[in-house]
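Right, one structure below, let's go through it.
Every protein chain but one is kept in place in this view of the complex.
Letters A, B and C mark the chains in the order given here, with residues in each chain numbered from 1 onward.
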């Protein structure tokens, strides 16, 4: 098996994560080129990881015949462009979420991908987290019986700047999209209907930017299961990511990870460590598993476990949640998909 | 301080709980009379607890000048009758929830109570549970800052018989009513709006009786806090009663109680005890605290901590949830209270 | 089954515990007489629990033909006297630990008890704690296989006054005696050898009184299992009582009980409740089970589960530990029993 040559488009935070993950944890692949419109960022990331080539032009990757696959970590508004060009050039694609903020664009990308017969994987890293994977496995094994209620808690340690919020597509497409994907992943069925309530509790600037920072979303699945997601842009105690599934056969839940297992018994109480505060620490194993899967999928021509349909439907559910919040009523995902909501 | 004389109306399961709680844990009071239309039940309960008098006629209690207070544990449909007669006779009243299944009846009872100037306490025992009390105290102390999200999980170990379901007023008024009261108690503010989704997942007979057995309810509070309740009539692993409050200053959550603290490490995993399976075991301390408060309130002429308004509003929220489930839209509690929903 | 009449000798802390336990939780028995050389204490305890008779003379109990059984809660130095007289009077006996501080006295008591054919139960209340009972049950069921290592942590929340220490028989006979009994109970076999190290870490006055306040004791059992006990007279975080058994088939351990299950996530860590701080709170269920067993044993002529032999051997192990500490070498329990150590 020859070593996979990979080009990374986007040298920001998540581009760095994927580059370093491949360098450290995926011996079957190597990053051979890094691109960023900010050439200094591309250079810095390339040099730090002994990657030979860097550039400001993404076509140096898509036109390079030695490159097998691209990892798209550019801003959301150029995901579709980069994915389309890469697909036409016959490169396999790993694309960060969301593919785009509207369904038409996503559909066009997926059509091109299909015609080009390249692999297309979407960056829902949490599916690869050992905790959530365990929940999924137990559901698949029938340990909880028929799922009746799935509960997802997803709270960030600190809100993004208001200027980011303005271009993010809104909390549901930027943050909750991970939870929508998780809900589908865990239940193993499709969301039919969404009802969302929200509030501005963390930062008034987020409200001024037209978004919310606190939300509760309920889901109804095709198989009749009920879902709950609760979100906040700021948990002062850190990154809070938990899942619980309740069903006819029992319940499984996973808690956060902490940096150590200590319990300190003092005069004033028992104290222990906060959850890991940073998404990179929490999901370090998930990023490695995700990249290993992508490389294996490409190298061995295996099916992708999280692909275009997942990218499309998570956005559709996000748009349904947005519509529900605006209209203050439950919204059917099928109406969003049909454009009739 | 003279010893309080108490009459118990209703010798069923909850009447037994309250009688034995007073005998064992409230030395400042004594049960002097027990009434049940099933005279054998009254006799049996009286004799087992060395209570001198028993009868099938509740007026032997309301007309007994030696009795200071009554505990109403009769079926829901006669709560109002018993409370009204007792109030008019000047007896202080502890009334099991719900006071009635409709708001008009409840309002008439509360009016009589007010005119009679007797104490009136409603049996929301969970407010006296050490776990939930701890959450409440921490919220009041400002430990979680401004509450943003409150989450209540409330699942029974086994569903009631379908014939009971038919006369219960439905899951929201029979079971979730405890959670509606808990939500108000914890947040310390009123629920403005309710949205409910539900399903029949546990027992088709419950569906045939026109009820549901699985539900997710979202709440919006006056202060902008968001609430989530999830219910099931059957958790195969036992009685599951948890609360979590998330706010600007942190999060507090309480877990179930177990009969012991053991962890068993075997070849196939780590195993520990299930939650206490029976409401009596789980809430034994709560029932004792509740009865001690009632007796102290009567004896020392203190204000009641959980009274008529709490009994009224929990039913109003339950009716809003019912309406929401029927109409598949969010319902305002004020519309229920105004009769305009 | 007639109601058992019980006399309590000693109206101090533990006499109060047993009296109130019977009044509240053992309907099959009643306390009919309380004796204490401090007549005021006897009167106060009797009146508070509606016990008809009280006295300063223990013979008012032993000579009362209506009394079936006595509970001996007097100071250790008169346990033997009270037990002997009671036995000769044909009263069944529950005796607090230790029976006496020397083996000869204990043997004489046990001989009298045997000749009198009365029941004799020793107050090792911890055997009735749900946590330790669970460990015992799992060992008996073979869940841990052959026990290899048993570990007992036993730390008091605060040291006793130095004047008490002076007459207590020393930490091993006053405090660790519970752990010696627990070790025998859990392993289900006899201790053959003891090695003890100790220190004065908590209170120099305890050292001046000739005792220690911190200790580690290792045990070798007849079946080859190894045991560890660690003790302190002062855990600033409360009453710390844990047991762990490790064997060929796995490990089971039990933790402390807390007043509630809350976890509070704040900026500076996760915080939860300390263990129950007071022996009465921790062992309230154990005391009730213990008294119910004693009353059942007497009423139904059943065998005692924790009797004279247990009282004798726990003291013998304590004396071995004392000898080990003095001589700085391991000491055989058989040498203590034979008087040849």
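FYI, a residue touches a chain if its C-beta (ideal position, glycine included) is under 8 Å from a C-beta of that chain, and two chains touch if they have at least 3 such contacts.
What you see is a predicted model; the values in this text were computed from it and never measured.
**Student:** Among C:58, C:185 or C:237, which residue is in touch with the absent chain?
**Tutor:** Checking the options C:58, C:185 or C:237, the one contacting the hidden chain is C:237.
**Student:** In the whole complex, not just what's shown, which of B:56, B:200 or B:274 touches the removed chain?
**Tutor:** B:274
**Student:** With the full complex in mind, choose from C:40, C:140, C:158 or C:197 the residue touching the hidden chain.
**Tutor:** C:197
**Student:** Among A:12, A:160, A:224 or A:250, exactly one should touch the missing chain; which is it?
**Tutor:** Hidden-chain contact among the options goes to A:250.
**Student:** What does the interface between subunit B and the hidden chain look like in terms of residue numbers?
**Tutor:** 235-238, 240, 265-267, 269-275
**Student:** Could I get the residues of subunit A that touch the absent chain, sorted low to high?
**Tutor:** 24-25, 130-131, 133-135, 138, 143, 249-257, 259-267, 273
**Student:** Residues on subunit C that touch the omitted chain in the whole complex?
**Tutor:** Within subunit C, the residues that touch the unshown chain are 145-146, 148-149, 151, 155, 195, 197-199, 201-202, 214-216, 218, 220, 224-228, 230, 232, 234-237, 240, 246, 248-251, 328-330.
Keep in mind that, in the parts below, only the chains that are shown with their structure count from here on.
**Student:** If subunit A and subunit C share one sequence, what is the angle of the rotation that overlays their CA atoms, in steps of 5 degrees?
**Tutor:** The superposition gives an angle of 180 degrees.
**Student:** Kindly indicate the chain pair that has more C-beta pairs in contact than all others.
**Tutor:** Highest contact count among chain pairs: A-B.
**Student:** When subunit A meets its copy subunit B, do both sides use mostly the same residue numbers (more than half shared) or mostly different ones?
**Tutor:** Over half of the interface numbering overlaps between copies: same.
**Student:** Using mean CA coordinates as chain centres, what's the gap between subunit B and subunit C in Å?
**Tutor:** 40
**Student:** Which whole number of Å gives the spacing of the CA centres of subunit A and subunit C?
**Tutor:** Subunit A and subunit C have C-alpha centres separated by 58 Å.
**Student:** Can you give the whole-Å distance between the Cα centres of subunit A and subunit B?
**Tutor:** Those two chain centres are 42 Å apart.
**Student:** Can you list the residues of subunit A that touch 2 or more other chains?
**Tutor:** 235-237, 240
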